[in-house]
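Part of the complex only, each chain left as placed.
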Amino acid sequence: MKAGVIVFPGSNCDADCMWALQDILGVNTEYIWHENKNIKKYDLIVIPGGFSYGDYLRCGAIARFAKVMESIQEFSSKKNKFILGICNGFQILLEAGLLPGAMLMNKTLKFICRYVNIVTENNMTPFTGKMKKGQVLRIPIAHNEGNYYCDETTLNNLIKNDCVVFRYSDENGSVNDNTNPNGALYNIAGIINKDGNILGMMPHPERAMIKELGSTDGRLIFESVIKYIKNN
Amino acid sequence: MAHAKIIVTLKDGVLDPQGKTVKFALEKMGYKNIEDVRIGKYIEIEIKNNNREKLEKEIDEICDKLLANPNIEKYKFSIE
Amino acid sequence: MTGYNIKITDEIIKEHNLKKDEYELILKILNRTPTIVELGIFSAMWSEHCSYKHSKPVLKKLPTKGKYILQGPGENAGIIHATKNLGIAFKIESHNHPSAVEPFQGAATGVGGILRDVFTMGARPIAVLDSLRFGNPESKNTQRLLPSVVKGIAFYGNCVGIPTVGGETVFEDCYETNCLVNVMTIGTVEKKKIKKGIAKGIGNPVIYIGAATGRDGIHGASFASAELTAENQERRSSVQVADPFMEKLLLEATLELNDKGLIVGIQDMGAAGLTSSSVEMANRGKVGIELNIDKVPKRETGMNAYEVMLSESQERMLMITEKGKEKKVEKVLKKWGLHAVTIGKVIKKPYIIVKEKGKVVAEIPVAPLADSNHKFFPLKRQKGIKPKYLENINIDYNLIPIPNNIEDILIKLIGSPNIACKSEIWQQYDHMVRTNTWTLPGSDSAVIKIKGENLLIATSVDGNGRYTYLDPYRGGAIAVAEAARNVSVSGATPVALTNCLNFGNPEDPEIFYQFEKAIEGMADAAKILKTPVTGGNVSFYNEGKDGAIYPTPIVGMVGFIKGTRYVKQYFKDSEDVILLLGQTKDELGASEYLKEIHGLIKGPVPEIDLKLESQIQKTIRNGIKAGIIKSAHDISKGGLAVALAECCITAKLHGEKNIGAFIEIQSDIRIDSLLFGETQSRIIITTSKKDLNTMKKIAAQNKVVLTEIGKTGGDRLIINIDWAAKKCSQKINIKITDLENIWMNGVNKYV
């Protein structure tokens, strides 16, 4: 399999995603420059975190017009092609309409960088196959605008279609206002599209790859999708 | 040369964490009569264009595509 | 030569912060009246900020040589040998005055400036640390400054994607209107790719990259060298606004230019912008530079040469490439959405020549502008006078009653501003990006992995203004010792330091005394601890409406760990042995205890025996290397009791379980000295029982005292004191969750 990590001007978790995939998990991975439209050869594309275009105007608003995003639409409609948007990557997916909803500023109005717990709501996706339903992962967040918002109909659809994959929880998996770091609707930390091949999440799995960094739970997400790709 | 003045605001019903915090701050400062605060963006574009109608269309497009996120925001503009 | 028909009057000379004798030097150098542009250039280059005219003679006392030093002071950042191929570049800088005026932008641009100092060397920044000083956290001014400074640092560092991995935050009334914002950056560089701020190769093009020039911060350098009074707050020109996205592009473009071998010399346009970057590069290369103002990208209309030369617009770099390679440079920049503009060339005549609309508006020999050894350079040779206040500065112990409520005191101290948790600050900083932060903020030093090398680095910034105020020499020495100690307790060997010297007005002989003595203390400590100085920054004129700040030298220390043996400050497991390395003396002076409990700012500052310090640090490193130490925390603010409490309650922020402790100590010194005194060179460590004897041996080999004082476990901190002299005992017995709550809320609520 082959993975790609998109680099926008202002991406800054690109090297971390490369490290996670290539150095830690041994996946053949390349950087994809934002002007590159030729992305057919990849099986998995990661849109990394950071501040594409400084996050000026709105997070992800400008990046979605990059050339590479024109091919992303088509890419995502192909069978067995997967997209993982992390943090700014998630915001870009929302702006591009590949996932529903939008991000508001954290309810604290502050950037928050710390470990959080997220509970796996749906373990039947290609990205969560190695987890159990209800399994709690410890993965850090680092964002200013991670307060997920969508209208009621959209939320109901997300829930009905099992598209809410991760929710902010405590270490036992219980979800409430106290376990919500940023005010996200329904404690949403990550959602997937109906086809199950585009996952957007605010927490950074690439930062939870070795025990020295505090957790190895991030591996499960990468390993799940890698395994899925290899088996299909 | 034309000037477009654009106001982008959150749609009604969308929570405005910034507005809420400003309201709270104002109350703490002693302004007890504040009912609501909403925060949006104000954008000024200087643009070369002679055809007024085309210009309106263009600004509308720019707002729709880039300046506002239709999921959460609405906009209005005037051109001078 | 045109002068915009501006006559150089006494008034104008004064406005440029030039003293009469300095103006006379200008006349001697030029042999004529300067143009206004020239006057501006002299004013900027000879400002304290650029010239170090007051500090240079004193700074010579600092040791700068050692086996690790690859690049000492004089460049934009120092560099040390890390591995065969890799160097570590690092530097600290202040942005105090801009932050006091406009906290968000001031702090943000401070981060930007120090990042550029590091990547200008060809290094990729890998970590940022911040050292902050504010007034009382409850004061209106602190509430205006603190949250915005933190947001500004976060805004910039997070966006560029460099983790802010550590720092310190201190509150003292003297910083009320003159806060301190010092920021340090560390970067890695392949030795063969190190670049310098030097102009070389006659005829080579001088290229401008980055943001266009606006009228921001004109006179910034001379402004930073003037005291902050209500009156001159008005004088400031428009504030510099930070653009971290531009910085990120500039960073990537610069490193790519370097990888492609397109850089002959490069320097960021920091204080005094285009003036200092061109003059300093020319001076290092013993050449001249000719600049064409018309070519400089400008953001505002009608900007003249004077404004362009003195603007401090951010996110700009000046570089020299080889003639003929301009197109290649342009291509790299274009990829990043930037432009390269040739604005001048390197010339043989060692002059800075500025042309505007075909006319020469400035022509000045470079050496007297930038070379402090030049006979016309306005170096100040001063002597300090011992300040009056130091004559009567020590406490009379007899006036301080021996307390009998030690538990209340501990609770008060653990929640006091200088000791309470700062997580609400550092959690606004992305401290994890780049996935190298092995020890997060909240331990004595940050430990950072250097990927691809068998190397960890540990780093900490430290300084104690109160100590330095009460005893400038010891304060300086302790700043170095503590920074080194914080690095050693992680398992790293401290190898070099950078310093940021924040003082009041140096023209005041009493302030100058503080400065001289503090440097002497730092110099002695740096020599004995073998941590030479690779560079730093001097920030004078830190005076608010109530006079000068405490003299506040800040030390940024970098240390190495070969391999992967490192520890954190909090207790790891239950049933471990708790040991005290070093010995407590009867020292209460200068402590947080005196300030918080008795409202006293009094000496004497704790003694520092640098030889002993060195032995203690060696002992802890040897123990960690041997793999038998499970946690190590130095005793600093708040003394032994506070340090023990911190060992119990700081695990949780690192994702581990907090663990209580049971301590029993017999002593005959005052109970408050014992528990809250700030005797130096002490470390709390834990080992498992089976390793106790090995640890004792290591301590004995290094001839330092090691005392078993208790064991870990439970959910309470229990300290029993058996006070032999008075045949009585006292007890602390408190739930660690209670301690944790108080500690968590002391400062975080203000951020």
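As written, the chain order gives the labels A, B and C, with residue 1 at the start of each chain.
Rule of thumb we're sticking to: a residue touches a chain if its C-beta (ideal position, glycine included) is under 8 Å from a C-beta of that chain, and two chains touch if they have at least 3 such contacts.
Remember, predicted model here, so these are calculated numbers, not experimental data.
K.L.:
For the full structure file, work out the chain stoichiometry and give it in label form.
P.N.:
Across the full complex in this file, the copy numbers are A x1, B x2, C x1.
Note that in this section only the chains that are shown with their structure count from here on.
K.L.:
Would you kindly tell me how far, in whole Å, the mean C-alpha position of chain C lies from that of chain B?
P.N.:
The separation of the two C-alpha centroids amounts to 41 Å.
K.L.:
Can you check how far apart chain A and chain B are, centre to centre, with Cα atoms defining each centre and the answer in Å?
P.N.:
29
K.L.:
Counting in whole Å, what is the centre-to-centre distance of chain A and chain C, each centre being its mean C-alpha position?
P.N.:
About 36 Å, centre to centre.
K.L.:
Could you pull out which chain C residues touch chain A in their complex?
P.N.:
Contacts found on chain C: 151, 154-155, 158-161, 243-246, 248-249, 336-337, 427-435, 437-438, 440, 449, 451, 564, 654-655.
K.L.:
Across the complex, what residues on chain B touch chain A?
P.N.:
Residues 13-18, 21, 65-67, 69, 71-72 of chain B touch chain A in their complex.
K.L.:
Quick one: in the complex, what on chain A touches chain B?
P.N.:
For chain A paired with chain B, touching residues are 57-58, 61-62, 65, 94-95, 100-102, 104-107, 109, 147, 149-151, 183.
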